[in-house]
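What you see is the complex with one protein chain gone and the rest in place.
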Amino acid sequence: MSRTHTKQSSAQALQPESYKPLSRNEIAYLVAHDFPDGAVVNLGIGMPTLVADFLPADREILLQSENGILGMGGAASGADIDLDIINASRTPVVLLPGASITEHTIAFAMMRGGHLDYSVLGGFQVAENGDLANWLTAGPDAIAAIGGAMDLAVGAREVIVMMEHVTKDQTPKLLPACTYPLTAAGVVNTIYTDLAIIDVTPSGFVLRAILEGLTVETLAKKTGATLAISDKLTVIRRNAQGEPVYKAV
Amino acid sequence: MSRTHTKQSSAQALQPESYKPLSRNEIAYLVAHDFPDGAVVNLGIGMPTLVADFLPADREILLQSENGILGMGGAASGADIDLDIINASRTPVVLLPGASITEHTIAFAMMRGGHLDYSVLGGFQVAENGDLANWLTAGPDAIAAIGGAMDLAVGAREVIVMMEHVTKDQTPKLLPACTYPLTAAGVVNTIYTDLAIIDVTPSGFVLRAILEGLTVETLAKKTGATLAISDKLTVIRRNAQGEPVYKAV
Amino acid sequence: MIDKIKHSLEDAIAPLQDGASIMVSGFGEAGIPFELLRAVLDKGLRDLTIISNNAGTHEVGIAGLIKAKRVRKIVCSHPRPINSETFLAAYRAGEVELECMPQGTLAERLRAAGSGLGPFFTPTGYGTLVAEGKEQRVIDGKGYILEQPLHGDFALVRAHLGDRWGNLTYRWAARNFGPVMCMAAKHSIVQVNRVVALGDLPPEQVMTPGIFVQAVVAVGGER
Partner (left out) sequence: MIDKIKHSLEDAIAPLQDGASIMVSGFGEAGIPFELLRAVLDKGLRDLTIISNNAGTHEVGIAGLIKAKRVRKIVCSHPRPINSETFLAAYRAGEVELECMPQGTLAERLRAAGSGLGPFFTPTGYGTLVAEGKEQRVIDGKGYILEQPLHGDFALVRAHLGDRWGNLTYRWAARNFGPVMCMAAKHSIVQVNRVVALGDLPPEQVMTPGIFVQAVVAVGGER
């Protein structure tokens, strides 16, 4: 698998506090490396799709797709491309040995029935009570498009959201309550952003890891709701290979 | 297929009116010959199972079984016996070319979802409003055993009941209302007994065909509810081959 | 003799009429019955309700019907993946109605219809706009909403192999909505890559039993 996360633009201006936000690939790398061996995971469309490229080679992690595939490998190329073997984003993929195919009701029974260990979704907003909004902005001409997001959000044992910490105009996306229509209520367990890893607990947001060079105060300003600090707070730094890491080794 | 319906006991005493009740095999023969070509049929346990032996060779009739088989053939023998290929009565059967196997929820979706043309069931009692009782007698020590009967009774396009016209002690089994617990309410379309063929219509029982030698008056006495007579009433007689027939040819 | 094989697309879709509700299989481009949809377009049918995961892409398939103004309403889970401009333009112009629901709810509503079940409670959509106007219930602390069976007049489905009883197999993930739509529709019409002799499909490998299928037509083009 390619590790293009090291190719991020060095032209990006550093913030005054001298931190470099995580790239989308770096966020994906962190998510990928937090899955335990044997995890069964669904990667939603958008940013979560990147996670497939960073799964650690020393763990067996099963990828499920809403169109009935369990055991997806990476993107297909050349003669391996079969237009009847695609992921949820309609990209041709390969099947791993051990893969299986089912029809649609079983694919969604896997999600809704609690059989997935992790569901990884993109997000517009997450509220401190775990509400997720990721399907419809509040604009008057917005056209509904739900897809599999609501099913993915209700059934998995752990729901992970990957998103930028703030919008392009610096509006916080972690909020006391979502202002956009909900995808599901009270479901999010953990949020991976370009600045931090935050757990959603019964008492609200708890900071698990913060990007190196960024102060908790600055992060709190970029967060729309109260941010508690974990006793075990760690720093996300880039190791000698340029890979983001945050756990004590 | 064997045609053992001709082997009925000739020791049976004839009634004063000189009629010979249809044997179970003869009833099965009549039911089998009323299916149109292409019909999809489920044969319940008990007397309905006999119908499989009399299906006309010039019609293609698909047999469905609640344990997931569509396209059953007759009983298996010798090397064809496979204990994983059985009908609802647990008898080893063969599969016809074109047969398919499904798991249990799909097998019952076929019934409940209205995909079967005919469901053939045994009966303790049938009421003039189409209520069927065939699973539990009213005895104080009766032990419930439902099986597939209730599902078979609700979903098929036509529900056919095969039973003796009266009990061993001459109590009518066609009644104004069932006294035994119901299998399903208002579902029966047609009843084939050892004496007659009776349709269940919105206005009650209508006699379609009556056994040769039996008077309508006698039949009415053996029937616990009002019995209307069809404009097209015909007689069930035995042809030169000893087969029961009732339609003008 | 049971013979569900039709010898042309026109014969296969002969029962369709204006105003019909039509389920259309497919996810992405896998499993979409493009040839049957083209025949529906050519037949000139109008005022259709289309039940499918998407609302068509580019200007073919469902999008072709929308562009020709043959579709009154789209019932789907995701009407705007990439290349959905045909639907979006028609929707903004008020030419087509939209009913949007979660994908798993779409699949399960079809299954309830095909299985003879009534409405069912699902947790998907509880606490969201999807729940509005629907019966809701909290059971053991978890919220559910009541969803209705989704019936339809016809299904147009793409499968791989089919026989004269209507038994089907599908290729890989082109299976998706095919089996449940064959169950749910009153009359299911299936285009296959190849018709095979009765008995050629191993009984254990049949993915849609023929009882759920009314017509099979070969379009060739086996991959």
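The chains carry the letters A, B and C, assigned in the order they are written, with residues numbered from 1 in each.
Simple rule for what comes next: a contact is a pair of C-beta atoms (placed from the backbone, for glycine too) under 8 Å apart; a residue touches a chain by one contact, two chains touch by 3 or more.
Note that this is a predicted model, so its numbers are computed, not measured.
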Study note, to complete from the structure: Given B:111, B:126, B:160 or B:210, the correct residue touching the omitted chain is B:111
Study note, to complete from the structure: Given A:27, A:40, A:120 or A:136, the residue that touches the chain left out of view is A:40
**Study point:** Given A:101, A:160 or A:197, the one touching the chain that is not displayed
**Key:** A:101
Revision key, fill the gap. Of B:50, B:69 or B:175, the residue touching the omitted chain is B:69
Review point. Of the residues in chain B, which ones touch the absent chain?
Key: 65-69, 82-86, 90, 101-105, 107-108, 111-112, 131, 136, 141, 143-151, 154-155, 181-186
**Study point:** Interface with the unshown chain - residue positions in chain A
**Key:** 37-38, 40, 60, 62, 64, 70-71, 95, 97-102, 105-106, 108-116, 154-155
Review point. List the chain C residues touching the unshown chain?
Key: 108, 112, 115-123, 137, 139, 142, 144, 169-172, 175, 203-205, 207
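The rule is simple: only the chains that are shown with their structure count from here on.
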**Study point:** Central chain (by mean CA position)
**Key:** C
Check your understanding: Which chain pair shares more contacting C-beta pairs: A-C, or B-C?
Key -> A-C
Review point. So, what's the distance in Å between the C-alpha centres of chain B and chain A?
Key: 59
Point to revise | Inter-chain centre distance, chain A versus chain C - centres from mean C-alpha coordinates, in Å | key: 31
Practice item. Just give me the whole-number Å value for how far the CA centre of chain B lies from that of chain C. Key: 36
Exercise for review: Going through chain C residue by residue, note those that touch at least 2 other chains and give them in order.
Suggested key: 111
Exercise for review: Would you mind listing the residues of chain A that make contact with two or more other chains?
Suggested key: none
